[in-house]
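Some notes on the structure that comes next.
The complex appears here minus one protein chain, its other protein chains still in place.
Chain naming follows the written order as A and B, and within any one chain the residues start at number 1.
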Amino acid sequence: MTETDDGNAFGYAPEIWRLFRNAPNAGAFPDGTPGVVSAEAGTPAARSVLRLALRFDGARVIDGRFQAYGCPASIAVGAWIAGWASGRHVDELRLLKAAHLREALEIPEDRAHCALLGEDALRAVLSRHQEQRA
Amino acid sequence: MPIYLDHNATTPLDPRVLDAMLPYLTGPYGNASSVHRYGRAARDAIEAARVQVAELVGAEASEVTFTSGATESNNLALKGLTEGRVPTRVLYGATEHPAILEAAESLRPHGWGVETIAIDRAGIVDWPAFEAQLARGPVRVAALMLANNETGVIQDCARAARLVHDAGGLLHVDAVQAGGKLAFSFAATGADLMGLSAHKLYGPKGVGALIVKSHVELLTQLHGGGQERGLRGGTENLAAIVGFGAACELAAAEVGQRIDRWTVLRARLEAGLRALPGITIFGDGSPRLANTVQCGVAGWEGEALLMALDRKGIAVSSGSACASGTGEPSHVLIGMGCERDTAFSAIRISLGVATTETEIDRFLAVLADLRAQAVAA
Partner (left out) sequence: MIYLDYAATTPIDEAVFEAMLPYLKPDGLHGNPASTHGPGFKARAAVETARQQVAALIGAEASEIIWTSGATESNNLAIKGALEFRGFPKNGKPVHIVTSKTEHKCVLDTCRQLETLGARVSYLKPDGQGRVTAEAVLAAITPDTVLVSLMWVNNEIGTVNDIEQLAPRLRERGVMLHVDAAQAAGKLAIDLKTVAVDLLSVSAHKLYGPKGVGALYVRRKPRARLSPQMHGGGHEQGMRSGTLATHQVVGMGAACALAAARFDADVAHWRGLRDALWARLQTIPGVLRNGPTDGDRAAPHLLNLSFPGVEGESLRASLGGIAVSSGSACSSATAEPSYVLRALGRDDETANASLRFSFGRRTTAAEIEQVADTVIAQVAWLRELSPLPRNG
């Protein structure tokens, strides 16, 4: 093994690599947990599926979980959103765009669709949350 | 103690080039097309070498395609430019290397008009004849070497380029012998394509390059794998490419010193040669590579002389290594208008970076000796 070998043999950006390997907030809430809204974006055929589950108290997220099938960037995006969303109000969440994800995680050009995947998943959750409150 | 005076046939590796290659012969062994870490290390090394080669000739790295050597580069140039096109004409200098000659001739059965460009007795393009030749019809490509491997004569490729471009054609310049022996630039020669070989400039055998101006459309001749941006398929020869890059970097830095040394050594050599009766030095009046002397020794058969010299531990050649042993006289000299007898008598001495005065003196002494014996016999 070499000196700085953290296993990042393909040279992913540090934040992507960290989130991919540690996958904080991975999983799903136990069935019946109150306030959970979850939604999915992506398709297996496109090799990216992100399921995002956010636990709300009113209009504020108190916890987040994600499940992802896809490249390391997709997994990193899911982990990042699930963590970032925690503690934030829906108005803030609505502002999150793919461009922010790309910047925060240093997602390369050819993986830009992973950031879109994150944006789509979050939007789907917010949309479902809004329906539920209506 | 053997004396090697055949550097235009091949050169030994510079020890610094071997040092550069060793890690790639004994260490990380990635196939440059693999995506894992070993593969990327290989890719980085190749791109660094590409820059070194580009810098020697003043080209862009993106214009450099690695090949397995000069023969392949010349084949790729001529065939890549003519394949699939409506045939017109391909011209090549009468003193070109067999790789150019044979590659050009191979196009004849495909309908291409293949013509030689007349070279005069001084080894230089017969300009009026060339201009008239260009005017006779469309030309796809003309091939003219920057420096001749046998006589060392240096062509005015920039002048040829202007004429060829005016006629709507492209110019391919075989710079194999010029690399590391002459300071030149891809742009200044006006060439659209240029061939280089590593083992002529203290780099390893088995690798060369074709420099291609970005506007030129070339069809790959080696299919599969898509390496070298689709121009040349096949796993890259990592160690050799690294060696080639290193050799080019040294050549760029040292060419001035080399020329200075050779100028002095060759003056000594030629002074000694001219003292021998019946000597002709081919291309004498023309600009020549500082390290090359091809001479004819009246009354001798060049091949026999070179064998006699070999028995005395001195390695020279009679003409291109690629053509030796064919029994034919040098087509370069015939192309220059030499008589067959004179051409048959030719030997070529080509100096290297390590050639010494002592070696020159010994060569001259042995040569004088052999002549004396021949006359006595």
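One rule holds for everything that comes next: contacts are C-beta pairs under 8 Å (C-beta built on N, C-alpha and C of every residue); 3 or more make two chains touch, one makes a residue touch a chain.
Given the structure is predicted, the values throughout are model-derived calculations rather than measurements.
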| item | value |
| --- | --- |
| Contacting the left-out chain in the complete assembly, out of B:157, B:290, B:306 or B:349 | B:306 |
| Residue of B:235, B:358 or B:373 in touch with the missing chain, whole complex considered | B:235 |
| On chain A, residues whose C-beta touches the chain left out of the figure | 1-2, 5-10, 12, 20-21, 23, 26, 40, 44-45, 47-51, 67-72, 74-75 |
| Residue numbers in chain B that touch the chain omitted from display | 2, 4, 6, 9-15, 18, 21, 25-27, 29-31, 33-39, 68-72, 74-75, 97-99, 102-103, 105-106, 109-110, 197, 199, 204-207, 221-227, 233-240, 303, 306-307, 309-310, 313, 315-318, 320-326 |
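The working rule: only the chains that are shown with their structure count from here on.
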| item | value |
| --- | --- |
| Centre distance in Å when chain A and chain B are each reduced to the mean of their C-alpha atoms | 60 |
